[in-house]
Every structure is written in structure tokens, then in C-alpha cells.
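A single protein chain has been omitted; all remaining protein chains appear in their positions.
The chains carry the letters A, B and C, assigned in the order they are written, with residues numbered from 1 in each.
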Amino acid sequence: MTKVNLVVDLNGLKLQNPVTTASGTFGFGPEYKNYVDLDRLGGVMVKGTTLEPKLGNPTPRIAETPAGMLNAIGLQNPGVDHFLARILPLIKDYNFKTIVNISGNTVEDYAKLANKLNVDGVDALEINISCPNVKKGGLAFGTQPEMAASVVEAVRAETDMTLITKLSPNVADITSIARAVEEAGTDIISLINTLLGMKIDIHRHEPILANKMGGLSGPAIKPVAIRMVYQVAQAVDVPLIGMGGISNAEDAIEFFLAGASAISVGTANFVNPEVTMEILDGIEKYLVEKGYEDINEIVGLAIK
Amino acid sequence: MTKVNLVVDLNGLKLQNPVTTASGTFGFGPEYKNYVDLDRLGGVMVKGTTLEPKLGNPTPRIAETPAGMLNAIGLQNPGVDHFLARILPLIKDYNFKTIVNISGNTVEDYAKLANKLNVDGVDALEINISCPNVKKGGLAFGTQPEMAASVVEAVRAETDMTLITKLSPNVADITSIARAVEEAGTDIISLINTLLGMKIDIHRHEPILANKMGGLSGPAIKPVAIRMVYQVAQAVDVPLIGMGGISNAEDAIEFFLAGASAISVGTANFVNPEVTMEILDGIEKYLVEKGYEDINEIVGLAIK
Amino acid sequence: MSKRVIAKIISQEEISPRHFKMVIDAPEVAKEAKIGQFIHLKWVAKLNEYDPLLRRPISLNEIDKEAGTITIIYRAIGRGTQLLATLKVGDQVDIMGPIGMGFSIPEEANKFVVVGGGMGIAPLYPVVKKLVDEDKEVTVLIGAENKGQLLNLADYEEMNVKLKAATVDGSYGYQGFVTQFLDDTLADTNYIYTCGPEVMMEVVQEWALANNVKGEASLEERMGCGTGACLSCVCKIKVRNESGWDYKKTCIQGPVFPLSEVIFND
Partner (left out) sequence: MSKRVIAKIISQEEISPRHFKMVIDAPEVAKEAKIGQFIHLKWVAKLNEYDPLLRRPISLNEIDKEAGTITIIYRAIGRGTQLLATLKVGDQVDIMGPIGMGFSIPEEANKFVVVGGGMGIAPLYPVVKKLVDEDKEVTVLIGAENKGQLLNLADYEEMNVKLKAATVDGSYGYQGFVTQFLDDTLADTNYIYTCGPEVMMEVVQEWALANNVKGEASLEERMGCGTGACLSCVCKIKVRNESGWDYKKTCIQGPVFPLSEVIFND
């Protein structure tokens, strides 16, 4: 097979290829070592990490929906100290870039996290201002341009690391938030996080999720994600990491054409643990078939 | 079979049962006469109607997505005068309530439409402030509380007819818009209209829809619709008509439990032209099985 | 008058790579069906699986009113048609049909030309068959990528028609496109039918206009409802209004339209 270049440089963050895994759907990486060659991944967005350990929500925490799923995990994680002491050493020597997804209740929380994570082995931070399950300010940060910007500014003041800001789709105009975070100093934008949804058990007359509402992800949300990537790609200059419903190579290619420079696979890992490898192979095959030599050649081709 | 009461009274709009069909998906009604007993429907929201005839968008106008579809019809319709002269006479004698979905580029357009439609045979108006395909203000009306309210006020000043205001899901906080339109005088709220989405053809490197973007509907969006009904039901006092991804009786029941007093079936009509009849039968069966005597008894049961 | 029926597959055969011929036991549809109409088809979901979601429009290739069967020929290219291709004899399909305005045969015409390209050959077979049954003089022009895609070729070879075929790869008949056959030798044609790629139909239209030949074209648009309700499937048709054209619904006002009235785009 003709070799094509899959290396992507996202404003200084150099990935061996554009396939990453979405925060919260791939653990810290090794959870999938029985199924994929972790060294072939471009990056892993690790589980959303907070200053203190978080227990998260009661169960049920997931519900299946047509071509999608709802989750209300509640950002369960062992906390940044445990991550640094016990998890990072286990993953830092893989070829994938380690991208730590950070979340907080206050702007200061994000800054403190950034300070603590400014270490060897952490390749970038993904600022999660958009988790719909976090009640204390998490949602508000992601739905207003000034609030989103304030978080990015605070993190940027704390570190020179590559910053990715992850945008929520639960807004009227995602481009205004994208421009705000770009101006505040983000190096990359990732989008989208989940759509807020609910499923009710018609026999028990109550929501299936203990938390009542949760984040909708999976193939169902792909059209919304594609549209938002397409819009934001035309509103900012920073590179984008596209995610939301990517389940095969064709989906990934749609995101590149919409303007994404890299992609992240989430829910599809649950359906097919080998999906990331299939996507990598499929992207390469498509480039060869269409006569491209480099993945970067197809970025934004659908934008005219 | 034990008889249960299916009559619903929506703030004065009395439907023989809570099953209606969503605007733009069922034409004006007779398009489905080969497949359903139109006299068994509670209501038909007819195609979005404007002052002047509209040609709509070039084709392709639809694209299939995982468990959903995108549409970019562009509000093609023959105009209010043609509707009144040529279509209304054909449908006014059916048992279903005729609900005219109205759309305009200015607040004044809506008022003029309301004035013209204030006739026998039109049972209610559905104010469409949320069609994502209308570029001249349509979207803006639906995404800001004061603008949404201004439309409702203008229509309310023009007529005493039952007013339904249809809300867009493409917002951060649908409850603020719901409260605004309630305060402005709407009698009923219907929700949701489509989510804005896109699909790109990876071989032609361009969006499948000629309009590039379109409205996402079908089973995929149901969790977002359920969540919004649940939230709005707790934010307003007016009754709700729930829609968005309803494809079977279980889906419809979810909407009642979430707080809807009636439901509207859209995209599912394309999949199964008989679906409305199946939903009616299924609702009745569920009520009997669970020991209810009246559909109104289950409205909002999931809200605690 | 269209109906929704769940019908059984009597046979399914791959007649050339990715091209399938399916015979369906649907007496109610067959009874009503006219040449040029189509069905709006779906695999039967075991449990309301909603992905892929929509029905697929497929023309009737054969209508056997006596046996109560209909035949479709389709190409397995996307998700829905590939799913249909996995079905076996005895499996069921969910049909809305017959739908649309089919081909007409003017009383006064006696020399016909039929021009089909690619999958567009499939919907034309019923009109040829009817013309032959009525002892009309028919010239059949078909074109495709290769011999295998010249649908109904064997059928035409056994019929009393003038047959010319073109293949892009030269594997059968004349190499090139079917439109090469539209020349002066056909100028005495009374009526022409066509179905296939827009570029082909546009050339057919130009030829027909130049030679003052009336005709019909069977069009293709993405479809949602199949009832005239959704307005997804519109096509541009010439009418007498200030713009000179209007949208017509391909599903119930088509798919067959007067050739001279169709506005092809680029």
C-alpha cells in the first residue's frame, strides 16, 4: 500500500496521526489494551479530572437511545493527585499524546489543575467547560462567551502547555463561544461534547438515569457535530478536533472535510472496541484511493 | 376493550385524542388518506404557511442520518391565499383539528397571517419561530426570548384564536423562551422543532443538502425533545404538545410522562404511513393495561 | 391507489455484480400497478430498528397481474439497498405502492424510441413490453458501464424490437455512450421515453426538441414520504407562470413527466 502522511501538527501539538479517543470513553488508555494497539493512536483524551476525587452520580448512569446513548457519570475520577502519582507513569511511554481533560467548579479550580498538570508526560490540556452533568457552574461556563473565555484566560496565565478548549453543543451560537475562547488564548478547539437529553421508563414512570438527565452521544448526534465543526472552522483560525458520533472511517472523513484537523472517537469504542484501528486503516485507504498523499490535504475541503 | 377517555382540552382547544401530526411531515392531511383514517386523528399541523407562495430550496432537500434525517425544504408552500381558497375547504370537514403553522420574515408577516387565517375551519395557529431553514430572521426569532415574545404579542393582538408557539431546540435555555412566549399570550407550546445539522458526501466533498445545512428530525432527536418537554413543563403553566422522534406508542407515552398533554408525529410518517393509527391504539392499550381511565391522568407523571 | 403492504420475497438473484433482481408476491400492488410507477420500499425491521431509517424508491421492472407479483431490479450501493440485497427468499419487505404517474402511450403514435442509461434501463422495460404487446414499432437504446449492467438485455434480445447497446468499456455493442445512437435515422420517431443520468436525459431532450419528437422522462430525486406530503422530492417543470417553471413532486406528480417540460440542471 502506498504510504500517506498521517502526521498532524495542531498548533504545536504533533500527533503521529489524527485519531484520538474522547474523554470518558476510553478511560486512561490501558483499559483497551486487549483490543487495540495503543501505540497506533494519535492521542488519548483521558477521563475528566478534577482537583479532588469525585465519586460521581448514583446509578443508573447510562441509557440507550435510538443510535445513541445518554450518560450521567458525574465526572467520577480519582483526582489530579492520584492521576499524577499512579496513572500517568503507566501511560506516558506510549506513542499516543496524553491529553488531560480538566474540569472544575470555579475558574480557580481550572487554574490550579493547570498548574499541577504542568509536568512531563502530559502533552496537552483539554479544558472541559461543557459537561452537562456538572451542576456547579460547569454548564454555565460553556454556554456564555465571557465565562468560557475567563476559564481559558486563567489556564493560559498558568501554563505554556498546549490548550484545547472543548465546546458544548447546547447553545444557540457555538461560533461566538469559539471566537471567545480563541481570543482568550486556546491553541485548539475540540467539539462537540454531548447534547443534553433524557429517557423515561414508561413502566416505572421516571427517568432511567438516576441523575434524570444526561449527555447524549453516539451516531445520533453526528449531524449536529458536523454542522458545528463546519461553522466553527469558518469562524476561527485555530485547528479543530472533531468528535460526536464518529463510528467508522467514513464518519471521520466527514469531519476532516468539514474542517477538523483531527478527530476523537467516543461512544463507538463501546460498540466496537477495535473501532479506532479500523478508522485509522479506513482513513489511509480513502487517501490512497482518492490519490491524496497527506491527511492535511482533505481538511476543510467541504468548505467553499 | 375497556374504553378510556382520550379527549384532551388544550387551554380551550379540544382534541378528540392527543395524537396530531407535525407540520411539514403530513402535508395538509389528505396526502395520507390511502394509509390512515384521517377522522381518527386529533389534529393536523399543516405545512408551514407564509403570506406569499414560497418555492423553497433547491434539491437535494433531505439526507438520511443515523436514526434520523436532515431536511432543508425551505418552507415551500402555496401561500396563505391559496391555502384558504383551495385547501381549507378540502380538510375542514374532517374530525381532526386544523392547525395552521405560520411563518414570516418580520413580526408584521405573522400578524398579517393571523388576520387572514381568522376564519371558520382553522382551529388554531402554530407560530413557527423556529424553522432553521429560514434565513431572514426565522432563526433569530426562536433563539431570543424578547424576539419570540414580540411575535406572539403581535399575533395575539390580531386574533382570539388558540395560539400554539413552536420552540426551537437550538438554544442554551429553552425555558427562558418558553416563559417569554407564555407571558406574551400563547395558549399552548409545541416543542421541539428540528436540530440544526449537516451531512457531507465524502466522495463529492460537499454537503448533501443543496442548502448545506438542514433540520435534524426522527428517533435520533427524541432524548433532546423529551428533556426539553420535561424542563418546559416545569417552567410554564400552559399545556405542551410534545414532538421530536416519536415513532411508536412507547415514545408517545414518554412524552406524556415528561409533561406533554398531546403529541405530534413527524418523520415517522415517512417510515410507516400507518404509524399514527398504531400510536393511537398503543396509547389506549397502555392505559387499559396500567389501569388508567383517562389519558390526562398520565401527563407529567415522571415529574416529581 | 397506493397501499402499504408487507410482502414476501419469491426470488432474489444477483444478476450482475451488485445488481439484484427481486420478485415479490404482492397481488394488491400488482393489480393496481401501471408501467412507470414505483414502490417505496423497506426491509422489515425485526423490532423497529430505526437505522437506516427511510424507505427507498424503486421502480417496477415487471408487473405480473395474473401471478400477483412485482419485480424490481436495483443496484446495491448505499446502506438501504445493500440491506435489501441481504434479504432471502421467504423474507418480507415493507411496501408502499404503487406510487406515481407512469408512462403513457399516445394513441396517435406508432414509432417509439426508448433510451435507457445505467439503472435507468430498469423502469423502461415495462413500457417496451407493453409497446411490443400492442405491436408498436420500438427501437430500444441502452447504455451502461459494461455488459453486465445492460439490464433486461436478454429480454430485449428475445423481443421484436430494434436493439442497440453501448458500453463504456466496450464489452458489448458499441463502445461509448447510448446517446451516440440518437441520429437522423430515428428522425421519424413519434414518441420517445427516457430514464437514466441527467446528462443523458438532457441530450435526449435536446435531440427530441430538435426533431420535434414528443416524449416522457422518468426522473429521480431523494424521497422522504412517497405521499406528496414532505416536498423533499421536487423537480423543476416548465409551466406557464411568471418564472416559466414550478416545482412538481417527483413522487406523485412524477416520476414520469413530459420530456419537453423537464428542466435539467447542472
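Observations, loosely collected:
The working rule: a contact is a pair of C-beta atoms (placed from the backbone, for glycine too) under 8 Å apart; a residue touches a chain by one contact, two chains touch by 3 or more.
What you are looking at is a predicted structure, and each value in this text was computed from that prediction instead of being measured.
Looking at the complete complex, one finds that the omitted chain is in touch with A, B, C. Interface note for the absent chain: among B:P219, B:G242 or B:G259, the touching residue is B:P219.
Note that of A:L15, A:L51 or A:A67, the residue touching the chain absent from this view is A:A67.
Within the entire complex, the positions of chain B that touch the omitted partner chain are 66-67, 219.
The chain not displayed touches chain A at residues 24-27, 31-32, 34-35, 47, 55-56, 58-69, 71, 73, 76, 218-220, 247-248, 267, 269-274.
Counting over the whole complex, chain C has residues 46-52, 79, 82-83, 86 touching the chain that is not drawn.
Just so we're on the same page, only the chains that are shown with their structure count from here on.
Greatest Cα centroid separation from chain A: this falls to C.
Of the two chain pairs shown, B-C and A-C, the one joined by more C-beta contacts is B-C. Between chain B and chain C, the centres computed from C-alpha atoms are 35 Å apart.
Here the spacing of chain A and chain C, counted between their Cα centres, is 46 Å. For chain C, the set of residues that touch two or more other chains comprises 50-51.
Looking at chain B, one finds that residues 65-68, 218-220, 247 touch two or more other chains.
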